[in-house]
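Shown here is a partial selection of chains from the complex, left in place.
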Amino acid sequence: MDEKNVNLLMFSGDYDKALAALIIANGARELNASVTVFFAFWGLLLVRDPEQLSDEEKTAFEKMFSTMTPKGAEALPLSKMNMAGLGKHMLLDMMDDKKTPHLTDFLDGARKKGVKFYVCQLSMEIMGFKKEELLPEVKIVDVKEYLEDAMNADMQLFI
Amino acid sequence: MDEKNVNLLMFSGDYDKALAALIIANGARELNASVTVFFAFWGLLLVRDPEQLSDEEKTAFEKMFSTMTPKGAEALPLSKMNMAGLGKHMLLDMMDDKKTPHLTDFLDGARKKGVKFYVCQLSMEIMGFKKEELLPEVKIVDVKEYLEDAMNADMQLFI
């Protein structure tokens, strides 16, 4: 097979959708495809580095927003049946029963396999996140840089 | 027109999104496109056979999960304005007023028209669904088999 290009726009901040995106990203790399994941809006919550959260130089709104949102990948809620975390606890137990890796494992896998991590500049500005609060390998891009990658890819998904 | 290939990833378990996916799948077959729908996560709820639900050989969690989730396509909730079923009842009445077929009709249409039904192996394992509980024509595949279809399609959607 020729080398394919896969482009995923990670918009959602849901645990289950992020799991789907990263399983696809890992699988595509194993098939030798080049993979870009563009994290925008709630998807930014997935690339926050839980060790590097900071409230320095933030406005009151930015601090409130930072406090109210999940801290890193494993803290994301489910898109359905979350029931204040009970549904997610149940899903994680069911995943453990089947020895399925968790979201952070797939995230680490994607980082090791060379998936390109793009982050939406506008979303960062609006949410008040600083570069230092994110995983070190992310590249900050605007919508045009995203589009140039996506329009030339063999496959694009909005997740 | 050349024969096109359409690949849909049905992630959501919402009635309205499933309706959109199956209307697209039916329409694409009528345009002579080859169509694959890959059912993953909550999308699995769409291909459960309501006559074949079983709790045999399931763990406690799997049984609870099976009990708490909708039984077959017509039981799925709306993604918005569901209001404990009132909104969906209203939508179905409005569809009936316009003689619009229901979700099961579009599902049956897709089955008759030769839409390929792929089911995500990992989702089945996590949720504890058995092959016998699903519609008979589904093919159980892993993420790589999904990707090989999707990366070579002319159009991919994550729904």
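Chains: A and B, in written order; residue numbering restarts at 1 for each.
One rule holds in what follows: a contact is a pair of C-beta atoms (placed from the backbone, for glycine too) under 8 Å apart; a residue touches a chain by one contact, two chains touch by 3 or more.
Remember, predicted model here, so these are calculated numbers, not experimental data.
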Given 2 visible subunits, total identical subunits the whole complex contains: 3
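Everything below uses one rule, namely that only the chains that are shown with their structure count from here on.
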Rigid-body rotation angle, chain B and chain A, from Cα fit (steps of 5°): 120
For chain A paired with chain B, centre-to-centre distance based on mean C-alpha positions, whole Å: 25
In the complex, chain A residues that touch chain B: 1, 4, 6, 16-17, 20, 23-24, 27-28, 30-31, 33, 79-81, 90-91, 93-95, 97-98, 100, 154-159
Of all residues in chain B, those that touch chain A in their complex: 9, 11-13, 40-42, 59, 61-62, 64-65, 68-69, 122, 125-128, 142-144, 146-148, 150-153, 156-158
